[in-house]
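All protein chains of the complex are present and in place, except for one that has been dropped.
Naming follows writing order (A, B and C), and every chain is counted from residue 1.
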Amino acid sequence: MLWVIIIGLLPPGGVKAFDTPSDGGGSVTIRWELSPSETLSQFLGYRILRGESEAGPFEEVGYVIKGRGEYQDRSTEDGKSYYYLVVGVAVGDSVASSVVGPVISSAQWFNANRLNVLIFTFLISLFVLLYIRRAKRERLFIRKIPGLDAIEDAVGRSTEMGRPILYSFGLGLLSDVVTIASLSILSRVAKKAAEYGTRLIVPNYDPLVMTAAQETVKQAFTEAGRPDLYNEGDITFLTQDQFGYAAGVDGIIVREKPGTCFWQGYFFAESLILAETGHSVGAIQIAGTIAVTQLPFFIAACDYVLIGEEMYAASAYLRPEPQMVGSLKGEDIAKALIMALIIFSALWGTVGVLLNQWMGSSTLLDAFHSFVNWFTVGE
Amino acid sequence: MKREVPLAITFITGVLLVVAFFVPHPPLGDLQQRFQIWYSIVAGFTFLLGLDSLVKHHLKKIQHRRSGWGFSVALLISFFTTLILGFYSWFVFSSPYDLRAPFQWLYTSVILPLQATMFALLAFFIASAAYRAFRARNLAASLLLVSAGIVMLGRVPIGKAIWSGLPVISDWIMNYPQMAAKRGILMGTYLGAIAMSLRIILGMERTYLT
Amino acid sequence: MNFFDLFGTWLAAGLTVAILSFLYRDNPLYKFAEHIYVGASAAFWVVIFWYSDVKPMLIDRALDPQYPLGEKLILLIPTIFGIMMLLRWFPKVAWISRWPIAFTVGMAAGLALTATVQGYIVPQIKATLFPVVVITKDPLISLWRSLMNIFVIFGVFTTILYFYFSKEHTGLLKVGSRIGIIFIMVGFGASFGYTIMARISLLIGRIYFLLHSWLGVID
Partner (left out) sequence: MIELLDKLDRRIIYLVIGIVVAYPLIVHPVMPIRVSEEVKRAYEFVEDSLPSGSVILISIDYDAASEPELTPMFRAVLTHAFRKGHKVIYMGHWALGLPLAQKDLEEIAHRMGKTYGVDYVNLGYRPGFVTVMLAMGRELRDIYSSDYQGIPIDSIPMMANIHNYDQIDLIIGFEAGSTGEFWIQYVGSRFNKRMFFGTTGVVAPDLYPYYASGQILGLIGGLKGAAEYETQIGHPARGVFGMPAQSFAHLAILIFIVIGNIGYILRRRR
């Protein structure tokens, strides 16, 4: 065995232990200044020891590698006093700091690290809610969304050709908001299909989405006055396997030859497998997804594509109740605010940089940096 | 009961989760994880409905001797074989992941090649989609075509051999215009998700209820 | 190589060829492979899901004598929700399945509301807050970087304009949103081109499997 003797290994200094702020309790944070011996290649890291009295006994609660000066002990019991010490560890040697404490952990009622998130959530929600209220009084404008205008024609075309309609949510789960947006598009499609008496096929990846789709279609058929046309056997579960789902839907496409395919929801790599097969049977295809990576493939293979936000706008667009449109206006106000913020900061930062460069005054630039840092998202 | 209770459940669940996000103190601190576990349990039960739907669909096909009913027989056989082997492996080897378990053999010999081959079909589909869609019809379509072509060539050794500038321009397109567009699209998308969530919590989005 | 390995390789190869035959046209071979796939994978993921989610989250906890009674009682709530879903089998009480659906939908909304702000909106705003001018030792680099900064801000700005819903796209807004669509198209083209390499790798993997592992004609 090789023994390395290190002369004068220095302990970590300035050890502090305190209740971890903004947490749910059960945690103490220990902080220290790095040991000057870290420069030695034999130096490995720090062991954090905890005891219930100043005299010990102490036992190890954690270990961090060198270069780190903080550890969170997440195994404390709230209301109990603890004492800590930090041991610098090197190959064949170790050295302990002095003992600190007592420290007691507790839970907080507000997570201060999330203040910026709270402010933005509040502001955006406020705009949306404000315009939902305002929309009750005045009529608001909404721009054309071609993909949604095309729904009626597409359903009509399927009917003329005597072919069914295929609707897919992709791999989205019911716990994805975009699936719920897709449900309202499905509701519209189903209503039209019922009016025209056209068959609607909905193969599913998630059984929960399947049940919600069944409810939606049944409801839409009832509202259109054709509950007799509703067939639960057309809204089925396939498999919860990404490509198994694609294989199954491809099979349905080539055998049922739908006149229209709707791809609305969350899609991954299977997007192009589905859309190319849909194209091969000559279907009109209307896609919509928030998955940015899949949008290029839908753009290439489909006739109409709802890009990101347009999908969320669909429910407001299709059922132009004033409040729904109001929420879109609220979104737009939030966008304007964000754009203004970006322009404002670009100007501020630029003036700061120039002042710093020409006059040597860094006050404005420093203020700018702390302004940007405020946007750091904490845990 | 049929409408008001679900709307109330949605409202309460949504509001609680938003509040819990900012309050670390028990019992709200771990509410997000707790609800996600609940969701998994509900999904576990709902799987039964899914399987029921799948099996029923194919049983009906077989019963009425509809075209291709023979394939439905194959589907049901593979379904029940997998299910039985799965539980057998679970109980005999105490885990379906055990490398000795027949379930793993089934995975490598049946599911995996099917998955990989379906996935590999994309190599063909991406070519046919590119051929059809990348036509210089108008300005937007031409830009789509040109940037796809540059990035495509910039990624492989042959692109560099053709012109050493290709990888540089390709990186520039990815890092600037592509990134800016993506950021803009996502900004709108997420604002849309927030408005959508608010409408759900307020009970304005309820196509599956009313 | 034992029998099961050999059989497994032949089975895998047969299924691979069957799926590839779909490229020519739909045919009984593909149909067979597709049905086997849907059936086997549906069962496969159910077993995996129950083993890795439902068992540790519900069954193990319910049976664990160490697990606190209060927590066990709380677990009754999702269990009841789960049973409510199954009531869909009985048309008279099927409506009660809307309760767990409502819970899931509420959860989706509640989580998304804060998660999008925390995970995307605030960090992406932060990433777009920068001075336009960059000063370095080399004036050419400074000029280039400054131009690129303006370019990125301009791109983000016009892309957002494209999604502006509540105003008719005329005048300046029309110009802005047109430029936005240009950025979007260049971006889409780029990600399309970028993905091709990964997709070709997948095909290389499959062809290699057929030629090497199955036929053994290449090394």
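Before moving on, here are some points about what is shown:
The rule is short, and it goes like this: contacts are C-beta pairs under 8 Å (C-beta built on N, C-alpha and C of every residue); 3 or more make two chains touch, one makes a residue touch a chain.
Computed from a predicted structure; not experimentally measured.
Counted over the whole complex, the shown chains touched by the missing one are A, B, C. When you scan B:Val55, B:Met152 or B:Ile173 for touch with the missing chain, the hit is B:Met152.
Which of B:Gln36, B:Thr81 or B:Gln104 touches the hidden chain is settled by the complete complex: it is B:Gln104.
Residue in contact with the omitted chain (choice from C:Ile141, C:Val175 or C:Ala198): C:Ala198.
Even with one chain removed from view, chain A keeps its contact list with that chain: residues 44-45, 63, 65-66, 91, 280. Not every partner is drawn; the one left out touches chain B at residues 97-100, 104-105, 107-108, 112, 115-116, 119, 123-124, 126-128, 130-132, 134-137, 145, 149, 152-153, 155-159.
Residues of chain C in touch with the missing chain: 5, 23-24, 196-198, 200-205, 207-208, 211, 213, 217-219.
Here is the rule we use: only the chains that are shown with their structure count from here on.
Per-chain CA centroids place chain A at a distance of 14 Å from chain B. Chain centres here are Cα averages; for chain B and chain C they lie 4 Å apart. Shared interface positions of chain A, i.e. residues touching 2 or more other chains, are given as 114, 117, 121, 124-125, 175, 177, 180, 208, 211-212, 215, 237-241, 243-244, 247, 255, 292, 295, 297, 299-300, 307-309, 313, 328, 331, 335, 338.
Residues of chain C in contact with two or more other chains: 19, 22, 31, 33-35, 37-39, 41-42, 44, 46, 49, 85, 88, 98, 101, 104-105, 107-109, 111-114, 117-118, 121, 128, 156-157, 160, 163, 184, 188-189, 191-192, 195. Looking at the complex, you find that chain A touches chain C at residues 114, 116-117, 120-121, 124-125, 140-143, 174-177, 179-180, 208, 211-212, 215, 237-241, 243-244, 247-248, 250-251, 254-255, 292-293, 295-297, 299-300, 307-310, 313, 325, 328-329, 331-332, 335, 338-339, 341-343, 345-350, 352-354, 357, 368, 371-372, 375-377.
Within the complex formed with chain B, the chain C residues making contact are 4, 7-9, 11-13, 15-16, 19-20, 22-23, 31-44, 46-51, 53-54, 57-58, 74-75, 77-79, 81-83, 85-86, 88-89, 95, 98-114, 116-118, 120-121, 124, 127-128, 148, 151-152, 154-160, 162-163, 180-197, 199-200, 202-203, 205-206, 209. The residues of chain A lying in touch with chain B in their complex are 22-25, 107-111, 114, 117-118, 121, 124-125, 128-129, 132, 175, 177-178, 180-181, 183-184, 186-187, 204, 206-208, 210-212, 215-216, 219-220, 233, 236-244, 246-247, 255, 269-270, 272-273, 275-276, 279, 290, 292, 295, 297, 299-301, 307-309, 311-313, 315, 323-324, 327-328, 330-331, 334-335, 338.
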